[in-house]
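Handing you a structure now.
All protein chains but one are shown in place.
To keep things simple, chains are lettered A, B, C, D and E as they appear, and every chain counts its residues starting from 1.
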Amino acid sequence: MNVLWILLLPMLGTLVPLLLAKQSRSRNAWGTAAAPALALAILLSTTQSVFSGEVLLQQWQWIPLLGLDLTLRLDGLAYLFSLLILAIGLLIILYARYYLSEQDSMPRFYSFLMLFMTAMLGIVLSGNILQIWLFWELTSISSFLLISFWWHKSEARRGARMALTITGGGGLCLLAAFLLLGNIAGSYQLADILEQGALIQQHSLYPLLLVLFLLGCFTKSAQFPFHFWLPNAMAAPTPVSAYLHSATMVKAGIFLLARFYPALSGTELWFLLVSLTGLTTLLVGAYLALFKHDLKGLLAYSTISHLGLITLLFGLNAPLAAVAGVFHIINHATFKASLFMAAGIIDHESGSRDMRRLNGLWQFMPITATLMMVAAAAMAGVPLLNGFLSKEMFFAETLQQHLLGALSWIIPLLATVAAIFSVAYSLRLIHDVFFNGQPKGLTKTPHEPPRYMRLPVEVLVLLCILVGIAPAMLVGGLLNSAAAAVLAGNLPEYSLAIWHGFNLPLLMSAIALAGGVLMYVKRKQLFDFQSALPGVDTLNIFEQLMKQLTRGAEKLYNWIDNGSLQRYMALLLTAFVILAGLPLIQMDALGGGRAEIPIDAVNATGAAMLLISAFATVVWHRKRVVALLMISVVGLMVSIAFTRFSAPDLALTQLSVEVVTIILLMLALFFLPHKTPKQSEPSKVVRDLGLASLVGIIVGSLSYAIMTRPFTTISDFFIANAKTGGGGTNVVNVILVDFRGFDTLGEIAVLGIAALGIFKLLTRIPVFKPSSDGEGRPWARERHPLLLATVAQSILPLALMVSIYIFFRGHNLPGGGFIAGLITAVAIILLYISQGVDWVKARMNIEYQRVVAVGLLIAFMTGLASWLFGRPYLTSWFDYFQLPLFGEIELASAIAFDLGVYVTVVGATLLILASLGKMTTSYRPTHKEQL
Amino acid sequence: MNHWLEWAVAFFLLLGGSFVLIGSIGLVRMPDFFTRLHGPTKATTLGMGGILLGSIFYFSMSPETLSVHEMLITIFLLITAPVSAHMLIKTALHHRLKAVEHTQGEQELKRGQAFASKEGNRSETPDD
Amino acid sequence: MLAQVIFLVFGMISLALLLNLWRLMRGPSLPDRILALDTMYINSIALIILYGLLMGSPLYFEAALLIAMIGFVSTVAVCKFLLRGDIIE
Amino acid sequence: MRMTPRFSWLPTPYRSLLLFVIWLLLNQSLALLHLFFATVLAIGIPWICYRFRDPQPLIERPGLALRYILRVFADIITANAQVAVLILGPVKKLRPAFVRIPLDLQHNLPLTILAASVSMTPGTVSADIYPSIEHLAPDEPQPQRWLLIHVLDMDNEAELIATIKSRYEAPLKEIFQC
Amino acid sequence: MNHLILVPILLPFLTALLIMLPPIHYSAQRRRWLSMISTALLLVVSVVLLLTIKQQGLTFYALGNWQPPFGIIMVADLVSCIMLCLTAFLALGAISYGSAGEDEKGSFFHPLFQFQLMGINGAFLTGDLFNLFVFFEVLLIASYALLIHAGGKNKTRATVHYVILNLTGSAVFLLALAILYGTLGTLNIADMALKVTQLPDDNLMLVKAGALMLLIVFALKAAILPLQFWLPATYASASAPVAALFAVMTKIGVYALLRVFTTIFGEQAGPLQGLANSWLWPFGLATMLLGAIGVLASQDFRKLVANLVLVSVGSLVVLVAVQNTAAHAAVLYYTVHSTLICGALFLLADLIATQRGKAQDRLVAARRVNQPVLLGTLFVLCAISVAGLPPLSGFIGKVMLLQAAFGANGQYWLWAILLLSSLLVLIGLSRAGSTLFWRVSGMQKAEERVQPLQLFAVLWLLSASLLLMVFAGPLTELSFAAARQLADVLGTIQSILPGSGVLP
């Protein structure tokens, strides 16, 4: 339970500042501090058992199928990091109370900070590697929010995005590494993985895994060449820098190196990748730090350098080096956090961080200056301070390794060079800021900070001194247990004494101190040399890179997707040609051996007419009216084909749909140009012709292949059961209203919806009403020719009669509700054509959308009625009744269903055609009318 | 099978088919739109009547039924053919189609075209 | 004998249809084309009735009836379109 | 001339009769059931459709009407034979013409029947009835209207006009009493 | 027989009709409430159905009491039930959002919305290939009509493309159906799976042609490269609730792929087994990458979200091609996650656009949103989830996807492209977020505020991401169970066609 609370309390703590938002700033700070303080207390309560080597474990099932169980694991390493996170976190909370101004939203800051703390604790306490990743990414997110806290500053936004991009990318690599790791080890539990070091290192995927893993660690820990995000993250408020960029987040990568040390280290590859990266980073960071004029910039590069140092230590594949690494983690956290906070104080109280302007601050803030001097000295590795101890160990370790064979001496040499730089920039930090003449152009007079703002710095500096003097007493146990965890129990002999006698490491330290002082004294030449080099503005480069990436993406995307439907269609059809054509090519023979029906002259004539008129439609497609007439012939021939090949129902439907379509197209042509301009380039026409021919050839061949193959189908069932089970002799109709009635229900729904959609399309459409036809003739004078009007009125009853006839016979003979509905609708449309909208509206004022709804409802309810009899939806019913005089009659539920179809069709057709017709009248569809 | 009926069927079918064909020949042969209109309007209608009569007789040959519903198609064609012709010739007037050269009553044609298209002056009488 | 007659008439109707198509393609004016199409519709009725005779089946009657109706309505609609542009006004 | 029907439930009796017959034609049956349906529909459909009908003069002389129909039928057959000959004959010898016939009839229904009869019979096609009275205000007097016809082969214009007026227009005036 | 299976289709249908008729028809409030209540009820029904099926196993409903393979059947298995629940959940969010005023910007919003649901649910439930076509058409026609809701030039332009492409797609669907019917002689999916095993060699390639044509159709619906072109403009221009609902539309394509290519051409299909995989794999990867590039390239936020949809589609399709239980389980989990979160993003985009004045959702400096804290928080949460960052559901989805690829051919391609596209998405989202909320020009604030119903809608959809995370254990188990059921083709055939005898 204990370990859980260490994580849970800060998590709950994210809410505290939000809840206290209305309270005073101090209360907010104290309230926020309460949760981590309590967590710290719990952590301290476990000291005994952790130091004794116990591993506290807690586990809950979460996603067993992914191998992701919530596991908390507190060992020495986790203890060390938790301690750093919580303790320094508390100091930061206190510090931030004074650092943040009135304009800054304190609840937001504290909430983000607590979120970050939770994430960090999550990483170090996790006992499951997927869970580690979960918290790992959470640190990226929360640090993004913290870096961009002053979002109105452009460099804050950019810095945050840069950090997120780099660490996010690294996080993805880490995920891949973890998945590989889990897969190799057969478990995602940390404990299992740490035991499988040998297995993992022998696996063929180990190199890939390691590279991915290190990419994750190095990006987070700002190792070269990913280091550049860290200086740019300095746009964040200083408490953030002090916390994230010195003590915690940048250490997350280091933490992982330490955490997986037993499983991954010890190989040649590990050494090469880790130690060389660390060494490079150590040098690059130290060198660049010297030339930064920004206080925080200098600290940032120094952090990079120290992180490189720690990385190098872990890369040396030596147990003692690992111990030194752990030790330096502690020391770096203390002195760097205090330095950042002190820098923040200077910034806060003097209004600047530019060391070219900050001079002689000793006279204004002696206490702060003293504190900073001590911390800087610790950073430089001055004896009696904690930094000296770990640096000493570091030097010793660089001397112990023989990894580069005969060239192994390079490592201690370069380490010393880095140390010289380290001393030089530390010296600059002190001298340039606190002495070196008078301040230049500061906006306010610097002064000491409030009492409690300095307190965190004081505490940390005190620790630097105390650890420096009595290391074994103060951090002996901590280091011991942490190092033991890193080394999986194989702790080497080592001593934390201040004095190891005169030895090579001490000499290296001395050289570093002396060299550093000398270098600082001679800094002028170095600075001149550096300023002669071309400056590298990483932020701008990154921004430019991102812009180029975006622009490149845009260009590529627009090149692929140029917004032209013709291209989309061509691609769709090409896909068709390839996918449908390939199997055809693989086929042995197209024909399937089924005997063909002989061709007769009449059918040949029909086919010829069909082909000619289809061809004519294409040829004349730009003369739209002519094309329409030609395609009517095609439609007519198709209907005749249906009749010829024993499908009277199809012919009827095709014919009735045909007429409605022609009316529709005629209506539409009024609002569209009558001619299509010639626009396609010849090459495009050729391409289209080719594509169309290929599609045609494939479809025709497929059809031929099917028709000439023998066949067995479920249709025999329909023929056998139409009369006995469906009560009708027209099998097609019985299929429609009974066997597959659900299709029909969907089909009339489509029709109804289309009608609604069309009404919607016509609502409030801007009318464009041509005053003359395509040739420029004004329209004819007579709106409603007399003969047509009279005849249309006489045809109506006839058509109604025919449609009733067609309706009722449908079940047993060709016909049915759909065709009947279209006949009725056409008869009414004929009235619209011959008499106009006003005339019809005066005699019949129906909202057709309601007719559609009623029709659908009838069909729907017919289906539902079968539930009353405990039957599935749409179960049909029919029976024969013997009536006196009339004889036998059949009643069937199919009739009711067909009635629904009929009403829907009438409603939908009229809604479509009449709405379109009404566009030029005072009854135009508007939205209000419908409301 | 009733022999007489069979003859009747053959007769009417042949008669109808001939007239239908003649109507279409007219459509192709005649020199201008107005003369072309006559064939399809009249000959074809009659031809259809013949074929439909043939069909009526044919289906009446089978013993149990008297098939007369083809009458309905005939009625329909008789009602609609003049209207179609009327609409077509109105369109032709509106489009000012030329009549073949030796057509008599040129002014009547002109006047008809004028009335088809003229806007306004609705009560004007077609007097010279 | 009847079968031969029916085939003969089939031939006549087919020829008539082709003639219609010729006029439809040839034009020259739109009314000419519409007239040709209207005639084609009517001739198709004959064709379908003949199919009915050939099959000895009355199932084709409705298709013929329907063509009579749609031929008329589409002809009227196209003419109205050419006359007034707006077919429902 | 009478424009309003005798029975409101049976506004158009001849049309009802026609529908009654058509229903029986369609179903090809004289069974009691169909007779019953035919009656219902013959009454019901005209009743529904009556609102979609402009008032027209009613047939006052049904006998005459029947005779007129038979005459037109006979004319169709003879006229068609003539037209067939003309179509197959030499095209050059045709004497096409446009002719204008003054109209005595005024109402839409008789005019329509006249125009239709003319279209179906002797080598003539009705082209137009003008002027149109569509835009006429209700109080304006009706102008003299004309029937424009196209003749395929015209012999004598006056004779043709006289034939049409006497053979078709006069009986229609009689039938509708207008 | 359990009528419950049919309710997800019938309920929205009836609701749509009732909304069009008096007395509901008359008042906007009544229309809204009926629509919302009905959708909530739909969710309840879907969940109950899911629980029932989980207990009883696969169940089917024979419409008209005509037994398969002759009649049309609706099949409820875990996969379809999960999709039903997803749709209802999403729809409730979308309809709530729409009821805050968007619905009155054009006619028939609620009926069309319900019709759309009917079509979608029908497509999920049907066990008949032609009936699937019909429901596709129902949902398509409703989507056409919804797409133009509230009007505007962009909508019209996008709709023209969308409609024409889909009409072509429908034609291909019909051709494919005809080929399959003409060779297999049946339309029932389970029966087709059975008939495929008895196919004469002569017909093999014909069936393959039909199947690959179906692949085109579903790829078009799912928006797989090179058939994805309709998607960005369509989704970016649609009215917010419509776009949110559309988030599930591409998933219908993925679902159909899963259904057809694991059942009909599943393990029993012999030489035709898994015939789509070699196509789906590369094109899925390409789609994913293109979507990620699109996220970077997008000049406005809605287009960015539309491209996020593409990314998710690409990931799903690749996994469909992997064709193992873990992959299909991942597909299911990830589908639910990505659909809901994309829906939430579309709604959120609308809220942001409304508050940014003229700039709308374009990624340029503009006036500050009125409620930066609220919208910003929502944005961050949505972004975290959709980018696959922890702790929201996206991260679980991503882990599932990556894990499922273990052992697949070309696993590293998938990993590389998936991770790369994740990075690109992260970059794109951080750019979008910082532009939308932080690049402020002028101090003028808009007056628009988020309405309660709108807020509810976004929170509702976002809460899904949280629930998917918290209950990830049982939900992944459910996904695996569903995937196992899906893969058990022989079992499916046995339960639908019990008389079909023992298969080879």
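Here is the rule we go by: contacts are C-beta pairs under 8 Å (C-beta built on N, C-alpha and C of every residue); 3 or more make two chains touch, one makes a residue touch a chain.
The working rule: contacts and distances are computed from a predicted model.
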By UniProt, of "Pimeloyl-CoA dehydrogenase small subunit", "Putative monovalent cation/H+ antiporter subunit C", "NitT/TauT family transport system permease protein" or "ABC transporter integral membrane protein", the chain left out is "Putative monovalent cation/H+ antiporter subunit C"
From A:309, A:758, A:780 or A:914, the answer for touching the chain not displayed is A:758
Touching the hidden chain, out of A:42, A:610 or A:874, is A:610
Of the candidates E:11, E:179 or E:472, the residue in contact with the absent chain is E:179
Where subunit A meets the chain that is not shown, the residues are 563-566, 569-570, 573, 594, 596-599, 603-604, 607, 610-611, 614-615, 617-618, 621-622, 624, 627-628, 631, 634-635, 638, 641-642, 644-650, 653-654, 657, 660-661, 664-665, 668-669, 671-673, 676-677, 679-681, 688-689, 691-693, 695-697, 699-704, 706-708, 711, 713-715, 718-719, 722-723, 729-732, 735-736, 739-740, 743-744, 747-748, 750-751, 753-755, 757-758, 761-762, 765-768, 812-814, 818, 908, 912, 916
Listed in rising order, the subunit C residues that touch the chain left out are 55, 57, 59
Residue list for subunit E contacting the dropped chain reads 130, 134, 137, 141, 144-145, 148, 151-153, 156-157, 159-161, 163-164, 167-168, 170-171, 174-175, 177-179, 181-182, 187
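Basically, only the chains that are shown with their structure count from here on.
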Joint neighbours (subunit A and subunit E) are none
Contacts shared by subunit A with subunit D include exactly B
By C-alpha centres, the chain nearest the middle of everything shown is E
CA centroids of subunit C and subunit D: separation to the nearest Å works out as 24
Note: subunit B sits from subunit A at a C-alpha centroid distance in Å of 70
Cα centre of subunit B to Cα centre of subunit E, whole Å, reads 58
Among all residues of subunit E, those touching at least two other chains are none
Among subunit A residues, those touching two or more other chains are 780-783, 787-788, 791, 794, 798, 802
So the touching chain pairs work out to A-B, A-C, A-D, A-E, B-C, B-D
Residue positions on subunit A within touch of subunit B in the complex are 777-778, 780-782, 785, 787-788, 791, 794-795, 798, 802
Listed in rising order, the residues of subunit C that touch subunit B in the complex are 1-2, 5-6, 8-9, 12-13, 15-17, 19-20, 22-23, 29-32, 34-36, 38-39, 42-43, 45-46, 49-50, 52-53, 58, 61, 64-65, 68-69, 71-72, 75-76, 79-80, 82-83
Within the complex, subunit D is touched by subunit B residues 18-19, 22-23, 25-26, 29-32, 34-35, 37-39, 41-43, 45-46, 65-69, 71-72, 75, 78-79, 81-83, 85-86, 89-90, 93, 99-100, 102-106, 108-109, 111-112, 115-116, 122-126
